[in-house]
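Have a look at the structure that comes next, please.
With one protein chain removed, the remaining protein chains of the complex are shown where they sit.
Right after this comes chain A.
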Amino acid sequence: MSGDLLFFIEISLAGLGSGALLALTALAFVLIYKATRVVNLAVSEVLMLGGYLFFAFAAGLGLSAWVALPLSILGGGLLGGIVERGVIRPMLGENPISVFMVTVGLGSILVGMAELIWGAEPKSLPAFISTTPLFLGEAYVSRKIAVAFVVAGVTISVFLALFRFWRGGVALRATATDQAAAYSCGINVPGVFSVAWIVGCATAAGAGVLLGAIGGISTTMGVFGLSALVVVIVGGLDSILGALIGGLALGLIQSWASTYLGGEYTSVVTFGLLIVAMMIRPYGLFGTHEIERL
């Protein structure tokens, strides 16, 4: 195999790995949007907080990584539940832009709190994934990225299956389509909201731990969430499949762009893609557009 091709395969694999993390973060956006029609920008900061919680449990309290990981995920979920109950639910029915701005403010508060508690300088997480490289044929893959890929892939597949075959998936989609009608079918609509926020934020926190394990944590790592937001907007805000495919595709494209064009092109390509995709399909590549009856 020629060196060029091998190199291309290696950066593509790395791209798929970070793409899987993008997809996982995108899933958090989609879950929350689907149920409550809120674009929760604070998902990015919950992701950051997930990384810091893991740091606090594993490095601060000296817990084993396998205890710290579920605790961090639980912490993210708890935060999601509190925010939904305390801030978002009282604002139901308000202007969507106001609710969106509340999540923006919430994100800033979370960054501030993280800086107050842990300081602003970047940290690295205690290693819990082995660093021995993995070879797929001749191509080298970082083991951390491979683990992230598998975890993200499995999580998203589980969610896809739940949405199709589990009754709760129907409840969530029914609530997303028509709240009053969902109530009239006996669905506990506020309960659906809570579950969506808890599961969404827990997912984001889990993604944060994986991301932190690969690249270390910092209070600005929430920027990663912006790329994930591009994924959901391109893939369709209410489509889990869109989050998966969009995440992998954007991971690949970012990886190629930063290698062949240079790191400064990553954002240009990412957001250029967003603009083009929006012009072609305003409701996202996989999103639902309203059924028009003639």
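Everything that follows uses one rule, which is that a contact is a pair of C-beta atoms (placed from the backbone, for glycine too) under 8 Å apart; a residue touches a chain by one contact, two chains touch by 3 or more; residues count from 1.
We take it that contacts and distances are computed from a predicted model.
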"C-deglycosylation enzyme beta subunit", "Na+/H+ antiporter subunit B", "ABC transporter ATP-binding protein" or "Helix-turn-helix transcriptional regulator" - which is the UniProt name of the missing chain: "ABC transporter ATP-binding protein"
Candidates A:174, A:226, A:253 or A:277 - the one touching the absent chain: A:174
Which of A:8, A:100 or A:183 contacts the chain that the document leaves out: A:183
Hidden partner chain, residues of chain A it touches: 93, 167, 170-171, 173-174, 176-190, 288, 291, 293
